[in-house]
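Left out: one protein chain. Kept in place: all the others.
Per-chain numbering from 1; labels A, B, C and D assigned in written order.
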């Protein structure tokens, strides 16, 4: 074990962590928003909207992110329409494209996850809400969303961890995050195992933290499922 | 060990150095040269395609015996593997979109020779001014990347790509203004771009790019390296390399003294 | 050369190679899923065992293999695995190199990852079995093995099908990363075709479409399985939300 | 103010596919009326209650709540409410206690109770909490205010569901077997709560299997059979022997071994 090399490799990789975190947080945020839109369309009952959402989910869940990212970054610029439109100043930026394709992809997955959460809401609880005069957005906000989110949380934490790992592809579009930097370091030093082990450690720590945070959230959202507090049992 | 047979790896997707034909066979400059070299070294060779990213570690892990993938001979790489003498040496040049403001920059058409670590070359100083504020795309972790950072890093923006092909697409898309790479590689890429791309500024040759491209071989296998060295020498001497080079590159890439 | 010729089955067409590559992807994914099924079952049993040591080992497995990028695991197994095999070979007196073929290394690596996801799927499915049904089995005197075989397994499979559909999807896409071992699966073949012909968009789009074809076929399969498994459920529970 | 018609249902029909579950039911409830709905399993009692507050849409028929008719439109050959706003408004005036309670599992009992007043009626939260605590006191589960439904026994859940419905201050309460899940001791408790409501003048429609309730608390008994009103009348008329043979057979099952 070459400690000096390992620590210098670690330092190089750590310098790329902010980029990884930036990609991660932006794409989780925008992907989540988009997923809400897609899932709303999917369960809307409108045939056109739900058909569109189905198609969206099929395409973005069904094809590799690498291909999606390549087509978004290198493909869109091939069209003069886009290159001369007001969008180009944004799409020119590699970070924007990376976040865009990560968000598009995770939105497909998250929409499915949210949908299964919604399916898990007991129809009886929805009826009880209707019976006191709730409908539309109020019903969603007060009853459906909180219950569905709680159901979807375990699957969603997995998706978020997958997202963290997916940011590794962004070096394809010249955003040099941890994995990209690791690969570059390897092409310079040819010490594959050492560098990759350092990178693995970084991801493991990041993902471990995310999973812990999600588990904490999950616990606080499932008070109603845990065993009753002792006082309640006695009563 | 007396080498009766060996496996040679190449990427199979780096035209025209090496490429894959639609029937799955490998073609291009290097596979054809490999055939010649193996015949002369009296080794039974098998060509296998593998991914560029893992090539050097895979060589050292014993997955194959020789790398032949436009591998530049550099000091860094010599620390981990051994090289034969070069069978090719190529100049490097800038490329840009044909209608770009930096097209036909100063020195276009000229050839300048540089040695390793040389600075203060007046043609380069002139280019620096011409390219100030522009974005230059390079392939990450190559000798060209180091050259651009050393000379243009302060005045231009540098963007690193995982492969040259992706950089070329962005050059066409207009995300970057210039690319810098192997001139032979560019020549071939321009053909595919239907005239959208063109050289700009001088061609740069010489020891600055190292000794050229050689076969990569494990350090322990000195006998194998020596056999290939002999074969390369003979192929260079009788013009076989030049002939194949003219066929695939339209220029002669045989290393010049 | 026209697009049609490039994609066709003629002399200069990539059709045949792409088809073989698609089948290769299918084969790798299916093998990996099987390896993952075995590992996933073992790990799920460990995590449900209640034995502190086994539970921790199971947790480490699922945390590490879900938390570390797939590419790194593939590298570790492809290179690390070869070194290990070679070392063993030398120790037993075999001279020279012994490697894991890229198919085996790739399927093993992706299978190990798939196993970490499958373990969670099986665990969730087990927990979804109504406790009362397990008690009813005990109450008529079924022993552990019999209960596992007659009551637990059939229900775990039923509850696991939707989750397995997702795992299949993940595994299919992880298999694309095996291209770094040089295995001519769909992703690598698309890349090679793109690099050799410089028709990047054409081959990436075609590659993407072929992945979608695999997805839609497997979706259909899983939907069928789900419907079959849900025969015993009330009609309302089978419908949409 | 007795005499005011709180709820009026005219000739309700309901069909599921080929199966006509309700075949023309009419019913009027005035202020303070407590009507017991009796009938065998599958006779359509729950379906009838669900049609009244539009959880099911009746195939045909008219419903008036507090004099206001629920407007319906025909769309694709199906009847549907014309205005979701009217439906929401009318539902907030009809309290419903479900056969299976249907408490919201992610809220504590107190939150369950103030949910409607605060978010549907948009009343001040502090006020709602004070009222909710008084209600919990009344149904005898004040100590459970911060527990989640899953931690309550069946009887406690049922009482919480009643409190939740009452918190909306409905004009009419619909009860679907409010004592089905209770042990005999609790049945008594819940019936006491309902008797108190009746005495306060609440209009109630109660699906029940408790003959004691039908006989002693309600002022009208409606016996449903195969989607129709078989017979109806005051408890004295019905239990006094003047009822239809079907009803006599039905109540014959009770007290069989006593």
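What we mean here is this: a contact is a pair of C-beta atoms (placed from the backbone, for glycine too) under 8 Å apart; a residue touches a chain by one contact, two chains touch by 3 or more.
All values derive from a computational prediction rather than experimental measurement.
When the omitted chain is restored, the residue from D:69, D:216 or D:234 that touches it is D:216.
Shown as candidates are D:60, D:111 or D:153; the residue that touches the absent chain is D:153.
Only one of the listed residues, D:49, D:109, D:186 or D:224, touches the absent chain: D:186. In the complete complex, the hidden chain is touched by one of D:18, D:41 or D:78, namely D:41. Of the candidate positions C:64, C:151 or C:202, contact with the hidden chain is made by C:151.
For subunit D, the residues in touch with the chain missing from this view are 40-41, 153-155, 183-188, 209-213, 215-216, 250, 253-258.
Touch with the hidden chain on the side of subunit C covers residues 130, 132-133, 135-144, 146, 150-151, 154-155, 158, 231-234, 237.
The rule is short, and it goes like this: only the chains that are shown with their structure count from here on.
Farthest chain from subunit A, judged by C-alpha centroids: D.
Measuring from the averaged C-alpha position of subunit B to that of subunit C gives a distance of 38 Å.
Remark: subunit C and subunit D have CA centroids separated by 52 Å (rounded to whole angstrom).
Looking at subunit B, one finds that residues 53-54, 57, 169 touch two or more other chains.
Counting partner chains per residue, subunit C shows two or more touched chains at residues 75, 79, 200. Applying the touch definition to every pair of chains gives A-B, A-C, A-D, B-C.
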